[in-house]
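A protein chain is absent from this complex, but the other protein chains hold their places.
Presenting subunit A:
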Amino acid sequence: MADGNVLAAPAPAPAAVAPARPGALRRLARRRSTLAFVLTVPLLTVIGGLVVWPFFYAIYLSMLNKRMTRFVGLDNFAFLLSRETFQLVIMQSVIFAVGAVVAKALIGFILAHVLHALPAKGQRKWRGMLLVPWVIPPAISTLAWWWLFDPSYSAINWMLMGIGAPPVAWLGEPGWARFAVILVNVWYGAPFFMIMYLAALKSVPDQLYEAAAIDGATGWQKLRYVTVPMMKNIIAITVLFSLIVTFANFDIVRILTNGGPQDRTHIFGTYAFQVGIQSGDIPLGAAVSLFMFPVLALLAVFVLRDVTRRSREMAG
């Protein structure tokens, strides 16, 4: 639009007489869009170097043989799909990501409501405290959780024994280990949902609730017919974003269980690391890490299309 302004402005008359090239160059340099582009070059370079290039390089790698000497097309993907361990990894990744995201969204939604109901004075203090898990680097907080789950020194088991329950092999038994990695991910990620939902709640005009109250809505009906529809876009975006990030999780599983026991907690990230780095089959590792990309990309397209449509219908 700024561009349009400049174009619309009458060109200075002498420029027409002067030699064409320098004038055109100067005009190009003076355009606001040119300046904007120049200013974003550093960022574009970083994104290009750290995101775009590795992404295409990973696609390239995933289509090579183990020694990286020959192009094999989609063979790596076909091979992965035929392996039982990888089928397990797909299932575990889906359980991990979907389970964690649903729990994070629910807990975040409830916490946001609780915070929203608090008087403004106390709200800041609680908001700050509830955000702590999200602010601590997960590698460090996961170590603390690892200690909590430790078979010998487990603080959780100590409490369980206190109430007479038998101790649990948190990270040694597949079911509990899966639960543990999800739990830590939820603990770490729920505050993000909370803060997003709190912001969304605050943006719902009070008068809508008053109108609903007069229309005859109970508390639940206000939640169902006013709050949730008004928050749909935020819910869709946070869930999509969190799903992508959770599918790509690495550190929590790596630190807590390293994929064990018997690969029963491996997810795409840790399995890619094991196959690609530890076992030295980089193309296969690349294939593992790219596996979810088409699914998530498609999901993102649909979700974001819905979001755009809704905001066009509702905003203003």
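Here, contacts are C-beta pairs under 8 Å (C-beta built on N, C-alpha and C of every residue); 3 or more make two chains touch, one makes a residue touch a chain; residues count from 1.
By our rule, contacts and distances are computed from a predicted model.
One chain of this complex is left out of the view, and of "Sugar ABC transporter ATP-binding protein", "Nitric oxide reductase subunit B", "dihydrouracil dehydrogenase (NAD(+))" or "Putative hydroxymethylpyrimidine transport system permease protein", the protein name its UniProt record gives is "Sugar ABC transporter ATP-binding protein". Only one residue from A:Thr45, A:Thr218 or A:Gln262 touches the chain missing from this view: A:Thr218.
Of A:Leu208, A:Leu223, A:Ile244 or A:Leu296, it is A:Leu208 that touches the chain left out of the display. Of the options A:Val168, A:Val226 or A:Leu290, the residue whose C-beta touches the omitted chain is A:Val226. Although one chain is not displayed, its contacts with subunit A can still be listed: residues 205, 207-208, 210-218, 221, 225-226, 229-230, 232, 310, 313-316.
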